[in-house]
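One chain of protein is taken out of this complex; the other chains stay put.
Read from first to last, the chains carry the letters A and B; within each, the first residue is number 1.
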Amino acid sequence: MTTQGSPQMPTQGTPQAPTQLPTVVADSEVATPTSVWRLAMITFTENRLALIGLIVLVLLILFSFVGPLVYHTNQVATNLINENLPPSGSHLLGTTPEGRDELGRLMIGGRSTIEVGLGVGLLATTFGLVYGAIAGFAGGIVDVVMMRFVDALLSIPYLFFVVLLAAIVQVNLLMLILVLSMVSWLSTARLVRGETLSLRTRDFVVASQGFGARARQVIARHITPNLLGVVVVNGTLKVADAILAFASVAYLGLGPAPPATNWGELISTGINNLFDGYWWQLWPAGVLIVAIVLAVNVIGDGLSDVVEVRLQKR
Amino acid sequence: MIGYVVRRLGQAVVVMVIVSIVVFGILHLLPGGLVRAQLGPRATALAVHDLTVQEGLNKPLVVQYGIWAWHALQGNLGFSYKLNQSVGSLLGEYLPRDLLLVGVSMLFAIAIAIPLGIWQGYRRNRVDDHVLSAVMLIFYSMPSFLLGVLLIVVFNLWTGLLPSTATNFGGSVGNDVQVLALPVLALCLGNVSYFSRYMRSATVDNLLSDHVRTAVAKGAAPRRLLARHVLRNSLSSTMTLIGLTLPYVLSGSLIIEALFNFPGMGLLFWNAAQARDFPVLLGVVLVVTVATVVGNLLADLGYAALDPRVRLK
Partner (left out) sequence: MSEAAKRVLEVEHLRTEFHLRAGTVAAVDDVSLTIDEGECVGLVGESGCGKSTTGLSIMRLLPAVGHITAGKVMLGGRDLVGLSEPQMRAVRGNDVAMIFQDPMTSLNPTTQIGVQVAEPLRIHFGTSRKAAMDRALEMLDLVGIPNPRERMRDYPHQLSGGLRQRVMIAMALTAEPKLLIADEPTTALDVTIQAQILDLLDRLRSELSMAVLLITHDMGVIAGRADRVIVMYAGKIVEAASTPELFGTTRHPYAQALLESVPQLTTSSTDRIPSIPGHPPDLANLSGGCRFAPRCRYAEPACIAAEPPLETLPDGHLVACIHPVGLAQAAGAGAAEQPPAVEVVLEQPESLPQAPVVDAAARRSELADAPLLVEIENLVKEFPIRRGLGIGGGAASLKAISGVSLTIRRGETFGLAGESGCGKTTLGRIVAAHEYPTSGTVRIEGDELLKLSRAELRRHRSDLQLMFQDPYASLDPRMRVGAIIREPLMVQGVGNRRQQWERVAELLNEIGLNRRAVDLYPHEFSGGQRQRIGMARALALSPRLIVADEPVSALDVSIQSQILNLMKRLQSDHGLTYMVISHDLAVLRYLSDTIGVMYLGKLVELGPSASVYANAAHPYTHGLIQAIPIPDPKIERAKRSAPVRGELPSAVNPPSGCRFRTRCPLAQEICAELDPPMQVFGEGHVAACHFPLQSPTDDAPPRGITVAAPAAVS
């Protein structure tokens, strides 16, 4: 009880304003100064690092999706005359071993990297949420069976599993998103299940059941909204993980075939030419990938502050 | 405690059974089946038929699973036609090297991360904590191969101190230490960033807990506080985490082995993936999974040993 000295809830009516006592039902959103979302926004923006992360992420998205519209390069044809050129006026970041422009390559590589990250984050989170919520809410034997399955798949080292699957299927971007999601949803499911179990015994859920709410109503009205916070945080971190996993798969040469590319594959090329001194083929891609993963992780930390603050305030 | 161990063992067995079913299922979902995958698309119908019968692939799936599981239990994981060697003997050759690489790097990671995390937790929100946190976050956000390349650039390209590949592993001890240095370091740094983050937050939680406040009220100095009241409590929860990260550590070793050409199971697996050598792929997956499950088990037992609330149940 170290909080004995902390002040009361700050938002109660202050005693000096009895004359303003309104007698009508507040008629607009303005009357609700501390909605959950507002509170979340305030907490998030207080975390300066997370804000920077958000800006970096937006810049990287612009770079990858808007960049090619501004900076035109031919990313399909190989051009052996131009291979391995150092940075110059015509090729701002030099060229690849196939003679393609490196900067342009980074742009389209960023596109697939971001697409895979977001795709996996969304897919895995959605599936994990549904799976975990069902297991947690059902309880009993259903829960045991569902979660043992998750335990089992979680103990297969994920990269081995992904490489195995990638070796079986024909790899394209969509397939890769599916494959990565297949390993990524597991930890989300475990998390959501745990949260659901604890929510299920919370008094407000008991109260809801107490006036006859059906399971469907309870899940829709209480469980899901209260899960949202943790799930969003987890989903954000999933995006970072997926980008790293995608890079690893691409590094192992199991990514989509050229002329498609991604940052992992570009780094891989750079590593192969490391001893030839073609630094421009390695470091820009390396910096970009670290930047995006860092940005997403930092955003995730910021969001988790938001969720924790909400839990504290309850 | 005995009840806990027995229950935990039972769980591990269940997990292994499920994994084996999944792996077996994947084996049989292969386009064209296992036989085609092994013999290649140009094999004759007769050869396919012979191998199908020989491998018992015409029997019902359940029976096939029984046979396969029975063989796997005896260490018979099939035969690699591509390498012309049984998977079991391949694993016997590669696995020990992996245990060395992963084991040593894990030991280093734990030895570095625990004091680091405690220090950061103790100095939380001071400058040194912020700097260390930032560095760890960067390591944490870096693909392991990029981290490896950074090390190669620093220790090989710039200074020439250490070899950049581990191809010629298996010479003298002195040679092996040199050769292993960078792969171990690369693997270790990634794990340090992960463990220390966790250890830091466990330390912070503990430092803010009521029982540490009691210890302060008794007059305990920081050193005593950390050694007697924080270390053990934070360690027990970090223990489980270390067990849970095993799959990630092993995944990291796959990348590091590919980068440094270290002849371990990861490299074997990578080559098998590119050659679509399925018996090897499945054998390796099974073995690394067993390693994970055993690791988790050990971690949980360690947790129980450290925490009397579990031990004395």
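FYI, a contact is a pair of C-beta atoms (placed from the backbone, for glycine too) under 8 Å apart; a residue touches a chain by one contact, two chains touch by 3 or more.
Model, not experiment: these values are computed from the prediction.
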item	value
Sole residue of B:Ser209, B:Thr240 or B:Asn271 that reaches the chain not shown, by the stated touch rule	B:Ser209
Hidden-chain contact residue, picked from the options A:Thr73, A:Gln209 or A:Asn273	A:Gln209
On chain B, residues whose C-beta touches the chain left out of the figure	2-3, 6-7, 10, 208-211, 213-221, 224, 228-229, 232-233, 236, 306-309, 312
Interface with the unshown chain - residue positions in chain A	1-2, 4-18, 20-26, 31-32, 34-36, 202-204, 206-214, 217, 221-222, 225-226, 310, 313-314
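Here is the rule we use: only the chains that are shown with their structure count from here on.
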item	value
Distance from the mean Cα position of chain B to that of chain A, given in whole angstrom	24
Residue ranges of chain A touching chain B (in the complex, touch as defined)	2, 148-149, 151-161, 163-168, 240, 244, 247-248, 251-254, 264, 267-268, 271, 274-275, 282, 286, 289-290, 293-294, 297-298
Residue ranges of chain B in contact with chain A within the complex	11, 14-16, 18-19, 22, 26, 29-31, 137-138, 140-146, 149, 152-153, 157, 213, 246-248, 250-252, 254-255, 258-259, 269-270, 273-274, 276, 278, 281-282, 284-285, 288-289, 292-293, 296
